[in-house]
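Quick one: the structure is below, questions incoming.
Every protein chain but one is kept in place in this view of the complex.
This part shows chain A:
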Amino acid sequence: MTASDVTITEAGTPANRPLLEIRDLAITFNTSNGEVNAVRNAHFTIMPGETVAIVGESGSGKSTTALAAIGLLPANGRVSGGQILLDGEDISHAPEKRMIELRGNTIGMVPQDPMSNLNPVWKIGYQVKETLRANGRPSGPEDIAKVLSEAGLPDAHRRARQYPHEFSGGMRQRALIAIGLSCQPRLLIADEPTSALDVTVQRQILDHLEGMTSELGTAVLLITHDLGLAAERADKVVVMYRGQVVESGPSLELLQNPQHPYTKRLVESAPSLASRRIQVAKEQGVQAADLLAPAAEALTADNVLQIQDLRKVYKLRQGLGKSSDFAAVDGVTFDVLRGTTTAIVGESGSGKSTVAKMVLQLEKPTDGKILFDGVDTSLLKPSELFKFRRRVQPIFQDPYGSLDPMYNIYRTIEEPLRVHKIGNKASREKKVRELLDQVALPQSTMQRYPNELSGGQRQRVAIARALALDPEVIICDEAVSALDVLVQAQVLNLLADLQSNLGLTYLFITHDLAVVRQIADHVCVMEKGRLVETGSTDDVFDAPQQEYTQALLNAIPGAKLMLPPEVA
């Protein structure tokens, strides 16, 4: 669906006039530190029926630009220059009354997070109904059901009577898409519409969205941080960096021949486009593969972790003392070789994080064994458990949540040393300096607090803290999922370097197969608490045995894009 396919849209816009034109747009925020120019000289056009993606990392101004187009800038933000032309009409300073007319009918929106964008106290049907009613469309039960079923919600009459909390994330996003498209707008703003969803669901939702918008002739402004996804879904890609449009053009062209240095970096580090294990650590992987050959020896000698028939059953309360059993982890068995990276992948609810928690001894297994260096961890005495914790360290997903905001960085990294009574004050300070060097943070970081650091820097601090006790095994629970692609690539490289220098073993929990490809030697695929496939990363990626694994792999955005070898 390129612009040339659509000659006349329903409202009679000539095909050669853009539906939306952003001209030299500048957006300013009033903050406590004075004015901040979030967007400067942004410039791009969307033709009727065309899909345009804005790509950039968080803080690049991509969402801000999109919100300005629908008049929903936060209270402290304003358009400070340029124009937003919708069908020739400048709406950058349009009165609220005009914006209310346009919203829903002419410009629809599908927001980012399906969990927080539906009002929890109203039924789904009602939230569709009020949209139809506000835009002067028929809003009877049949109309509501039609809107919902078109968005791919089966059994729409019943679904309309349910509340958001009775829906899964994917279903909620379908409901939000239904709402966004219910009044058949000519422009749909989709702000990271699938970033909160599992990859397989992501693919279904995007396919459906694409089908619906091309059928209705809706132009789409897709906001995403994922270049692969943008290139796959959009006719045109606009790359934003620090509030400015640095490059724009037809998707494939831009991907194959990026001009701006930032775009080049973005293409190189897009995990969905990379196809190889990060090189430094590959050598370790080869060694590990050699060790794997005599399997019997490897079992005794080099399996640092052995997980045997691990089960975790939660009791779900059903009131009045009744409960039913729910097996979050059901008979999982695998080994982790010393000095390698084993990844556990799966969608949310597959039990992968529960495995990590049990390995860290934060949860007690219902059944099964976890052997660390051949010793059953369930038999450890409190003092031995204390020593065990020194050898197995975690890095968690959210670097915002896992660092104490009241501790400065020095205290954060030094704390484990102090707790384990290692060295004196001087030697501990020396160690902290070394650790900061290892994770490539300046030593001046010591005096700073977590809120003064970026997400990537915080995750480096979390890594430094995990390394403080010279552990043998590091459990990374979605350790890079919250980071932007470029930062993600840096952190993955850092982890790979540290592994080859210090001989670390990683157990990597992630939902992101693209990341697995870059970091892991072995992959365990989990589905609904069970291990469905294990093997070396190359085997699993090149010849997946299970249908589920294939579905996961196919769902990686941009997987099918052909790129010149020097870029990929």
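Going forward, a contact is a pair of C-beta atoms (placed from the backbone, for glycine too) under 8 Å apart; a residue touches a chain by one contact, two chains touch by 3 or more; residues count from 1.
Convention: contacts and distances are computed from a predicted model.
Undergrad: What is the protein name, per UniProt, of the chain that does not appear here: "Protein translocase subunit SecD", "Amino-acid transporter subunit membrane component of ABC superfamily", "Oligopeptide transport system permease protein" or "Tryptophan synthase beta chain"?
TA: Protein name of the absent chain (UniProt record): "Oligopeptide transport system permease protein".
Undergrad: Of the residues A:Ala38, A:Ile91, A:Leu153 or A:Cys183, which one touches the chain left out of the display?
TA: Residue touching the chain left out of view: A:Cys183.
Undergrad: Sort through A:Thr131, A:Ser251 or A:Thr377 and give me the one touching the missing partner chain.
TA: A:Thr131
Undergrad: Which of these, A:Val55, A:Leu85 or A:Leu118, touches the one chain of the complex that we don't see?
TA: A:Leu118
Undergrad: For chain A, enumerate the residues touching the unshown chain of the complex.
TA: Residue positions of chain A that touch the missing chain: 70, 72, 96, 100-105, 108-109, 111, 113, 116-123, 130-131, 134-135, 163, 165, 176, 179-180, 183, 318-320.
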